[in-house]
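Accompanying notes for the structure given below.
Note that this complex is displayed minus one protein chain, with the remaining chains in position.
Let's turn to subunit A:
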Amino acid sequence: MPMKGRFPVRRTLQYLSQGDVVFKSSVKVMTVNYNTAGELSEGARKFVFFNIPQIQYKNPWVQIMLFRNMTPSPFLRFYLDSGEQVLVDVEDKTNKEITEHVKKILGKSKEMLEKEERERKKLSHPATFGPKKYHLRECMCEIEGQVPCPAFVPLPKEMRGKYKAAMKNEA
């Protein structure tokens, strides 16, 4: 299957999950105004090309709109749910600087993300076993230190019901 697009690495899950901008829950819409030509919009163009897929992957419920060649200088505008609009001027900035800036003003901090991660972990206990959807392991035989699955390693004679019944009958 051929790779699609100019930089197909942008479509890989590994690349997308490397995005570290997770918006606060108050951010609803992100709008990017930029130009397709011009030295000053270069950073904005790279941002749109490389970083926006990462951001959208991490924030699937944020609407992102792109406007091309509508204003002489590029900028970002965020619409929060309180009605507040945040304007960010990105003229003459590289795409890395833009992501850093955005992460600083509207991204969830690392502590918050870690806290949420911990909360999510608390809901499920890793030691339990059951259906793959809810647990890590399906059967007790998969856990280290337990009796291996009799499908792969036959049980010793003493543990098999056949032997035990035979012994009882003998006695």
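As a working rule, contacts are C-beta pairs under 8 Å (C-beta built on N, C-alpha and C of every residue); 3 or more make two chains touch, one makes a residue touch a chain; residues count from 1.
Note that in this section contacts and distances are computed from a predicted model.
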Candidate names "Histidine-containing phosphotransfer protein", "Gap junction protein", "Small ribosomal subunit protein mS26" or "WD repeat domain 63"; UniProt protein name, chain not shown: "Small ribosomal subunit protein mS26"
Which residue of A:12, A:26 or A:146 touches the chain not shown here: A:26
Touching residue (missing chain; options A:87, A:123 or A:151): A:87
Interface with the unshown chain - residue positions in subunit A: 25-26, 73, 86-89, 91-93, 101, 104-106
